[in-house]
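Just one protein chain is left out here, and the rest sit where they should.
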Amino acid sequence: MEKEIISNELFKSVVKVRPSKSQKGDYGKVLLIGGSEQFGGAIIMATEACVSAGAGLVMTATHSVNLSSLHARVPEAMFCDWRDRNLAKMIAQVDVIVCGPGLGQSAFAQDIMQLVSQEVTDKQTVVYDASALNWISNKRLLLARNARQVIFTPHQVEWQRMSSLYPDFQTDTANQDALNNYDPGAILVLKSENTRVYQAGKVYQNQIGNPGMATGGMGDTLAGVIGAFVAQFGPSVETVSAAIYLHSLVGDAIYQDKYVVRPTELISRLAEFMKH
Amino acid sequence: MEKEIISNELFKSVVKVRPSKSQKGDYGKVLLIGGSEQFGGAIIMATEACVSAGAGLVMTATHSVNLSSLHARVPEAMFCDWRDRNLAKMIAQVDVIVCGPGLGQSAFAQDIMQLVSQEVTDKQTVVYDASALNWISNKRLLLARNARQVIFTPHQVEWQRMSSLYPDFQTDTANQDALNNYDPGAILVLKSENTRVYQAGKVYQNQIGNPGMATGGMGDTLAGVIGAFVAQFGPSVETVSAAIYLHSLVGDAIYQDKYVVRPTELISRLAEFMKH
Amino acid sequence: MEKEIISNELFKSVVKVRPSKSQKGDYGKVLLIGGSEQFGGAIIMATEACVSAGAGLVMTATHSVNLSSLHARVPEAMFCDWRDRNLAKMIAQVDVIVCGPGLGQSAFAQDIMQLVSQEVTDKQTVVYDASALNWISNKRLLLARNARQVIFTPHQVEWQRMSSLYPDFQTDTANQDALNNYDPGAILVLKSENTRVYQAGKVYQNQIGNPGMATGGMGDTLAGVIGAFVAQFGPSVETVSAAIYLHSLVGDAIYQDKYVVRPTELISRLAEFMKH
Partner (left out) sequence: MEKEIISNELFKSVVKVRPSKSQKGDYGKVLLIGGSEQFGGAIIMATEACVSAGAGLVMTATHSVNLSSLHARVPEAMFCDWRDRNLAKMIAQVDVIVCGPGLGQSAFAQDIMQLVSQEVTDKQTVVYDASALNWISNKRLLLARNARQVIFTPHQVEWQRMSSLYPDFQTDTANQDALNNYDPGAILVLKSENTRVYQAGKVYQNQIGNPGMATGGMGDTLAGVIGAFVAQFGPSVETVSAAIYLHSLVGDAIYQDKYVVRPTELISRLAEFMKH
């Protein structure tokens, strides 16, 4: 399989200048689902990244204990108690669902996975991240079969669980084959120090980023950026690759001055680096 | 109808230098009402914008779940649980009421609309925004009839609901006619990429602003700025136009460096651009 | 009565360079009491100002609903639920009590006033601000009689309630006479656009400050700064005058660039202006 490097040109071709006549509806609606009592920070970071990276409208379905901290950081996002029976209606309203950051492994989390898999339609993209990937690796039926586009964002160990491939065996061919078993049209973001993106035989590889980004919350942040990009620029392997590139680009800028890159600082600078 | 462009001169003529002998009472009291469990962020942003744009005293009546995040962001604002029976007393104390950001469509929200319509006197201005506009388009009796000045801030779809005019038919004459049906003295802020302001035959048009501002929360922010401006500079079509101008001016400054304009960042820079 | 202008020299003579051998105990302990359900922001701002202006250790007794927002903004402060029966013990541990920001007019607030008046000893200074002043003007018995030093910080209307002097009759002699009726050794901070400080015949007058500071929360912020200054530099009319000077100095610096001075921004720059 041929591998393409994610270039600045690719990034620029995706992140287009906004037309002057436009409104928030043109930039998509994203629903982020996650954040148990223990992992609320994950969904907060994903949400803030999604807002900062330009999604038109952002909603967050999470455990009610996370409401205050969510709004203290991101008043731009709407809130939905994930136990609320209106969650299905909320899913119906959006273009993109980011499912997983801080979702956890509870029985209730499984109910959420189930609901998403049932409700998602062929107009919608689902980004599965973090715990959601573990659920899917255990129970394939929890995958949204009707989605227009599915995107998986595992790191190597999560992908091992999904693919049964040990990291050393995660070659491009083996990865694409394993991905086909889930959904031949799915996009796979295999996170590592050289994150690769797969779809139907295409492979993009990220060559920027740095070890200061090896810190808790970076993945949640990326999931939010991908959600925002798909909402604005449509669900394609190039869109997703551009999101990864942005995430690393901002990380590299911060790493020039700081030993470690805090996700919250990366988030605060996303919009600046989208304005090339 | 003659249309006037909202100019920097107009803005400067409204935002006067403060007299050195003055106290917070001289800059008005504003009560913002909104923020259901789901939409708390909207009232938080409106409140923060109102404080940052210089209102003398700011109070926020909202659902109690929003208290912590409100004060984490805006300790300058006083809080009132919107279920508190003292809400009527709070209304009586203020010069301006901003009603609607995140208010929602619940039966209780209707009770709030009812209370506002009953309690508002001819010394007070009411800014109706967001959900409040939907309530009024459904039930005209929910409009505060005794107010000194009513200001509506719909975007085109909300105005369509209020006026039964499809966006293409929202001409100046038709808009003013539809506005007259509600209240011939009302001010209409019809939000779009070229926001227009109407009152009794006068039309002002905004020519600045940018598509990076097409993001959730921008309208709530504007409502807060309008509230602050009316409190400080009196309820006139020029005051409201100046508020819109400021909102766009700050948005344009941020858009120079950022792909998307976060409402919270816009809010943090309002006071700087009022100091011309 | 002779009036002295609060000068930069006075300020510098109070805010001394810290000795290199010192620890937080040397900079005093302050307990701030206030913040009902409705007015939590007031005590949060007073607390943050107190921390930022250098108090060694800061504790805040407030309604439990304010805990989350207090710590979201000021994790440096310790928290005490003001209904906790240990409040008397907390009072005993500190050098300075700032009582009043957002305290409110409830029956429970009166109990707090009562407790403070009983528990304060002749080693302690009490700063009475905002609602606390109203309580005292209604019931003189609520004043802490045993305090080493009492400081009142009314604005003109609050002082009118305390002194029965209409603003036009608030001359230096009349003010000192009215103050003597409460406590001949007390310090009075009479806030206006030219704030004056009285103690036993001495009068200091502030000549800096600006109308951008005429906004809700400025008084709460000043109360916190005074608390911090007394804790560090001892309870004197000069210490209090220096606190007022700092508050205005920072306000003036911000007002150069901003139309209105947000208390939270003023707070964030206190420590910088103490480093002359």
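All chains are identified by letter, namely A, B and C, in their written order; residue positions are counted from 1 within each chain.
Here is the rule we go by: a residue touches a chain if its C-beta (ideal position, glycine included) is under 8 Å from a C-beta of that chain, and two chains touch if they have at least 3 such contacts.
Computed from a predicted model, the values in this text were never measured in an experiment.
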- Selected residue (touches chain absent from view) among A:122, A:168 or A:257: A:257
- Selected residue (touches chain absent from view) among A:6, A:31 or A:45: A:45
- Task: Give the residue, chosen from C:208, C:253 or C:271, that touches the chain omitted from the document.
- Result: C:271
- Message: Please output the residues of chain C touching the missing chain, sorted low to high.
- Response: 15, 18-24, 26-27, 51-58, 67-72, 74-81, 271-272, 274-275
- chain A residues touching the chain left out here are 37-42, 44-45, 48, 65-66, 68-69, 72-73, 155, 192-193, 210-212, 214-218, 255-264
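As a working rule, only the chains that are shown with their structure count from here on.
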- Task: Indicate the whole-number Å distance between the mean C-alpha point of chain A and the mean C-alpha point of chain C.
- Result: 49
- Query: Going by the touch rule set out above, which residues of chain C reach two or more other chains?
  - Reply: 68-69, 72
